[in-house]
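Quick one: the structure is below, and I'll ask about it shortly.
Below, a portion of the complex is reproduced, with chain positions unchanged.
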Amino acid sequence: MIKKKIINDPIYGFVTVPDGIIYQLIEHPYFQRLRRIQQLGISYLVYPGAIHTRFQHALGAMHLMQNAIETLRSKGIEITDQESESVKIAILLHDVGHGPFSHILEHSIVDGVSHEDLSELLMESLNKHFKGKLTQAIQIFRNQYKKKFLHQLVSSQLDVDRLDYLTRDTFFTGVSEGVIGYDRIIKMLTVANGNLVVEAKGIYSIEKFIIARRLMYWQVYLHKTVLAGMELLVNILRRAKELAGQGVELFCTPAFHEFLYNHHTKKDFAKDGRLLETFAQLDDYDVLSSIKVWVNHKDPILSTLSKWLINRQLYKIVINNKPFPASQLKTLQEEAIDKYKIAKKDVKYFVCSDEVTNDAYSIQDVRINILFPNGKIMDFAKASDNLNATALNTVTRKYFVCYPKSITN
Amino acid sequence: MIKKKIINDPIYGFVTVPDGIIYQLIEHPYFQRLRRIQQLGISYLVYPGAIHTRFQHALGAMHLMQNAIETLRSKGIEITDQESESVKIAILLHDVGHGPFSHILEHSIVDGVSHEDLSELLMESLNKHFKGKLTQAIQIFRNQYKKKFLHQLVSSQLDVDRLDYLTRDTFFTGVSEGVIGYDRIIKMLTVANGNLVVEAKGIYSIEKFIIARRLMYWQVYLHKTVLAGMELLVNILRRAKELAGQGVELFCTPAFHEFLYNHHTKKDFAKDGRLLETFAQLDDYDVLSSIKVWVNHKDPILSTLSKWLINRQLYKIVINNKPFPASQLKTLQEEAIDKYKIAKKDVKYFVCSDEVTNDAYSIQDVRINILFPNGKIMDFAKASDNLNATALNTVTRKYFVCYPKSITN
């Protein structure tokens, strides 16, 4: 009897896990760690349901990959069993290098080392452990494999990663407008000239997908309250790292200690296997349990910011289409210095400004290509009669400033 | 105890029907007739699930109206109990004048009399029957009532009619990409300067709504196979009417007979109350049961077309962005004449061409207005940073030609 593990998923019903290497990878501590890292960081401060994990996302993306493989094979595209396994491994592990609160951490604790770098390092480590069984998966992940469409399924502007995360983030936030027709899109995929393309009758589903993604950016990923929360968290971690640099004692787990009290470059990871192992122990629990304790730390800046985060007393945030004039920022900074009795150099922890951008569809990236019945292939931006090139090319940029709620504006 | 009738709805769970005039209107034969008229005509030839009726849609739209009223009242907008009842009546009856296969019939059987005309006539008839209780509802329907926003809830580019039909058509076709955030949009509605407006934070939901509507046009309402089916049905009815004009006997119900064998203008309806009564007996069952019998009619054109419809052997259809050259049409016509041994004047029943248009958002119509926190009101086409004016203004136009499957192209 062929054994298959079945996992309940609230979105797809059941996800089937094949026996063998894929099952073993899921059982591995590196992958189990993803159970303890939320997909959307602190978006749950706005959307209480958005607490799904990278573990669920990785399984879901693998499920969609399985569907995509079936569709392509049914259209006569050759995908060997070995390639099928490899491309599923590649998608399963594509986010394995994410740390807690991912991008936030990249900007504060492990800066200079991206999660893609770490994913690759962890995949290589697993490849050693599993005696080369991931070699082809790593080639696909790095776009070094001959069948380019396999890499495009893992990473492109229309990969199963996006199909799953949009579907999943929509489901758990309850923002129903983000719904995309992931199953229709997958059924419309095919391969032409070795590249992944979409059959022309799927073009409206692609439009819908582009718009839905853009909507999710403004409504969820870059929601103003989420931005305020992220800024607060970044500032907490930066302050903690600053204090650590001064030798101040901070409550934290040993794994977190390693990254708070030291600066590690990509090279360090490559050199020292134990460092990667330590990183693989870090998750949301290390960070949040520490911040909870820092609420009572003797440093007033750290304790104030930590308290705000834990009790959800976030910054006030103002968003604008233009940069904020320096004078306005200065006023806010002066008020904050006065109110919180802080040094001028520390006002950055209380008043901060930044910008965010949102490009629905990037013309820099590999395009989404549409295949017409007559065999012609056209860039989606040209093929769409609604979302014209001009509209799609425009990158929307917004500017924001955060400051304490107690300050009048 | 206040009695309320509760009706199960697969989309909203339950629809509550208030006692009194609204309940009585629903029980009236004019409204019960809507149970026998499908919302999407013959779209079920492509989407087997799309067999929902105008009865369900009218109840659903009334349900959303109830939600909209609650939202507006919670924001301090005054809506009296009388107005609340009237606006609910207006939406309940907004489609009561639809005949079977609606627009198709308008183009073949009762041409010259629109379903809006008939809705008004039926409302007036009901108003007599219910002794003036619909007077205010009719004022709202005709946009003659002082509170303009009430009419806009019934009929505008963002009315509850559209919110329900998009949601419902998506649900029953299974085209999940058409999903809109109807509840979010309703929660974002408010009134400014007496007009219905949308709070600025709802802007992405509106974008999504516009795109979803456009997608539903191409994917469902104007799906190529649906177009082919509609052309076939129009041709059947035109042929039947032509034969009736020649005194040929056709199996049909008495009510259908009235409209097949006579030509009635809007004036005739106004003059003769019994004509309206006869119209109110007409539904999908009259038309389809007759066509089923016509399959065996001695007129070869009528029987051929009828057989094609009943057994779903639709025309082949080709769609293009440009009009088809006359020469191409001529070739097809000649082949049809040859193949079916028909007179030249009858080739229109076998080969036909037409155009369809799709405007996501009309700048001719009353605009969707966005209310910003600073009190400024802006047309959606200007407020959106994604769907820019140019893209929105463009009306997409497509051309198609239909011809029998047996003809080679």
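Labels A and B are assigned to the chains in the order they are written; within every chain, residues are numbered from 1.
The criterion applied here is as follows: contacts are C-beta pairs under 8 Å (C-beta built on N, C-alpha and C of every residue); 3 or more make two chains touch, one makes a residue touch a chain.
These numbers were taken from a predicted model, which means no experiment stands behind them.
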Q. Wait, 2 copies are placed, so what's the full copy count for the complex?
A. 4
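Just so it is clear, only the chains that are shown with their structure count from here on.
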Q) Once you find the CA centre of chain A and the CA centre of chain B, what distance in Å lies between them? A) 43
Q: Provide the residue numbers of chain A that touch chain B in the complex, in ascending order.
A: 175-177, 179-181, 183-184, 204-205, 207-209, 211-212, 214-215, 218-219, 360, 385-388, 390-391, 394, 396
